[in-house]
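In this view, the complex is presented without one of its protein chains, the others remaining in place.
Chain nomenclature is as follows: A and B, assigned in order of appearance, with residue numbering initiated at 1 for each chain independently.
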Amino acid sequence: MIGAASALNGNISGEWYLALAAVLFAIGAFGLLIRRNVLVMFMCVELMLNAANLTFVTFANMLHDIGGQVLVFFVLVVAAAEVVVGLGIVVAIFRRRANATADDFHLMKG
Amino acid sequence: MLHLTYLIILLPLVGFAVQVLFGRRLGDPVAGAVATIFVGASFIVSVGVFFDLLAVHGAVRSFTQNLWTWIPVGGMQIHAGLYVDPLSMTMVLFVTGISALIHLYSIGYMKGDRDYPKFFLYLNLFVASMLILVLGNNLLVTYVGWEGVGTCSYLLVAFWFTRETAAVAGKKAFIYNRIGDAGFIAAAFLTFDKVGSLDYSVIFANVGKIGTANITAICLLLMVGVAAKSAQIPLFPWLADAMEGPTPVSALIHAATMVTAGVYLLCRVNPLLHASPDAAWIVALIGAATAFVAATIACAQNDIKKVLAYSTVSQLGYMVLAIGAGAYEAAIFLMVAHAFFKGLLFLGSGSVIHGLHDEQDLKRMGNLRVYMPITFVTFGIGWLAIAGVPPLSGFWAKGDVLDNAWAAHPALWVVGIFTALLTAYYMSRLSGLAFFGQDRWKNKVAVGADADMPDAHHAAGPIPEPHESKWVMTLPLIVLAVLAAAGGVMAFATPHLSLARWVDPVFSGSLYNDHETTSTIWKLSTLDAVVAVIGVFIGLRLWITRADRPKLEWAFLRQSWYFNEIFDAIIGRPGARLAQFTSTVIEDKVIDGAVDGTGALVRRTGMALRRVQTGYVRNYALWIVVGIVALFAFMLTRTWWA
Partner (left out) sequence: MSTLLFAAASGAYGAKIHTPHIDYLSILPILIMMGGAVLLVTASSLFRQVMGVGSATFITVGTAIATLVAALFQWDHVVTHGAKVTIAGSIAYDGFSVFIQIVVAIAMLLTALIADGYLKREGIDGPEFHVLAMLSASGAMLMGSANDLIVIFLGLEILSIALYVLAAFNHKRAESGEAALKYFVLGAFSSAVFVYGIALVYGATGSSNLPQIADYLSKNVVASNGVLLAGLALLLVGFGFKIAAVPFHMWSPDVYQGSPSPVTGLMAAIAKAGAFAALLRVFVSSFGTLRADWQPIVWGIAILSLVVGAFAALVQKDIKRMMAYSSINHAGFILLGVQAATVRGVSASLYYLFAYMFMVIGTFAVITVVARDGDSGHQLTDYRGLGKRQPLLALAFAVLLLAQAGAPFTTGFLAKFTVVAAAVDIHSYALAVIAMASAAVAAFFYLRVVVAMYSPVGAVGDLSDLDAGELDAGPISVASPANAPVSVHGQNDAVASLSVLTEGPPTSAVADRMVRVPGLTTVAIGLSVGFTIVFGIIPGPIVDFAHQATLLFT
């Protein structure tokens, strides 16, 4: 983050970072839609969260406001907690069946 | 004790709940005793509240108890509130008092009935509903009670529903009352539209803003409700049929309390009537016409309860006439006195019917004074009271109404005095046939039984010797007889005892009485007494000696002026045809088709939605993304637009 901020002081304007974040976010969302492996889907969500983080930092820098950078920590903590629980659920399911393909789970529908 | 007002309603309601939960287990006669105790307790609380109200001095002798906010929707704030003032207090006192007596009487009368606990269940619910009606501080609460008493009336008229006539009579009562309810609720809507509130206090404070035409409309719509509930022309025929119910029901609901609800309502909204002379005139005319027509019909009935029923209609006509004439206090006086003597007469007739093993035909009675002395004496007091013989209560109450009618318009008085003559006559006919003359109950059939006599109920077989009823039945008779005899004291204008002084604040003192000289009142009163005595004399003279006088019982009167037939021709038969059309064409083709079509459409939509729900996570995520894209697209139009 510090690195990103100092790079901004160079000649790359903030809009580029925002665009990058948007692209990362879109890639994450797209990945979630097309990938079948639950773990990879988690990773896609992480990518989306980090895109949001990047946006926070960029805006914080553009606005000269430390608040945006603080928000990132909250998001990081939450993301970590989320992953722990997610993996826990996957492990619990692994005990029943030995794969992690999301498409195998369609017992309930309609 | 004023703050305990809610108990007056709550006690019968608790009684009702007890009957619902334990009625069957309590059985005969404990269930009846329990019901009586709850109503009696309600009466005791009422007396307490009455004395507290009496202790309040000053111009505004009233008390409002807001129990809870019932319908709080934006501008519409309807409270479940109770309003205690001299008017509602008067009603509460005689409703609870007479109800308690009639509950007591019913313990004996209903003995051995298959549905004994159910009877008291309905009766308690009725008392609670009636008290809600009386105590409500806004039109909607009153309406709840209004519907409640209507429902109970239906249930109780059709109490012996296995009897075809009783079931039909119940339906008839219900339908006539629904017509009235429609009028009531329309009046409430109109009032809310013009005033923005249903609270009586708010409505009356804003009478000036409503506009005379609207007030007249509201009053006339209310009058529709009153005509149904209080059996006024043209909605009165149900009351005669309602006599199919057990006699205590006739006494309580169809003589003393429920039918006076209409009169009470008109008194309650007196500021509106006061502001609309046109409506008041129509009310007076309807009352006068009803009083006269019903009295003529009563002259030709053979069923003892039918005579009393038409007599009730006639007396209610007097009350409505008084209200139309602006004499609310006279109307209330007659209402209270009528509750005493008509309740008494019905209970007495019940005692007679009981003694004769369910015989209701006057032509098969006779000479009962020998066999049922207590019933005879008490009934006799009721008879002379309603006939208007001084110094019994009826003389004072009816005299008050007639004096006011005179002051309003002499024509109204003429109708009134003639009706008074008829009243004395038909009541004497009834008494003559029942208590004097031959022991006709020994005959196998009634005198002239082959003549067209539609509805009188007969005993199943030969009647054994009549007997006096037990104390639970005679005690209420005695109490009511004392009240019917001495009720006139309410008229004496000493500051503390006078009914008129007591309720005067409610009506802001607009009595025609005030404008008459003492000598006029004396002359009119003397005339009343003379007319009453003449009527009694003629009635007895004619009917003690002979029981069959077909010339005096015109078919026209026996058939109630053919009101039922007229309704049948103009409403009943076309209605049946319309119903036929609806059930065959509209129901089968239009509605069933639409329902089936809608059902199929709904089901198909549902199934389509189920197919969308595939069970795959990525599909679900896709829908979220679709949502996001749609939202973005919309936001994009917003940015372009701006």
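We adopt the following convention: a residue touches a chain if its C-beta (ideal position, glycine included) is under 8 Å from a C-beta of that chain, and two chains touch if they have at least 3 such contacts.
What you see is a predicted model; the values in this text were computed from it and never measured.
From the options B:175, B:576 or B:609, the residue with contact to the unseen chain in the full assembly is B:609.
Only one residue in the set B:206, B:498 or B:619 touches the chain that does not appear here, and it is B:619.
Within the entire complex, the positions of chain B that touch the omitted partner chain are 68-74, 80, 602-603, 605-607, 609-611, 613, 615, 617, 619-621, 623-624, 626-628, 630-632, 634-636, 638-639, 642. Contact between chain A and the unshown chain involves residues 18, 21, 25, 28-29, 32, 38, 41-42, 45, 48-49, 51-53, 55-56, 58-59, 62-63, 65, 67-68, 71, 74-75, 78, 81-82, 85-86, 88-90, 92-93, 96, 102, 105, 107-110.
In the analysis below, only the chains that are shown with their structure count from here on.
Per-chain Cα centroids separate chain A from chain B by 75 Å. By the touch criterion stated above, chain A contacts chain B in their complex at residues 29, 32-34, 36, 41, 102-103, 105-110.
Per the touch definition, chain B reaches chain A in the complex via residues 610, 613-618, 621-622, 625.
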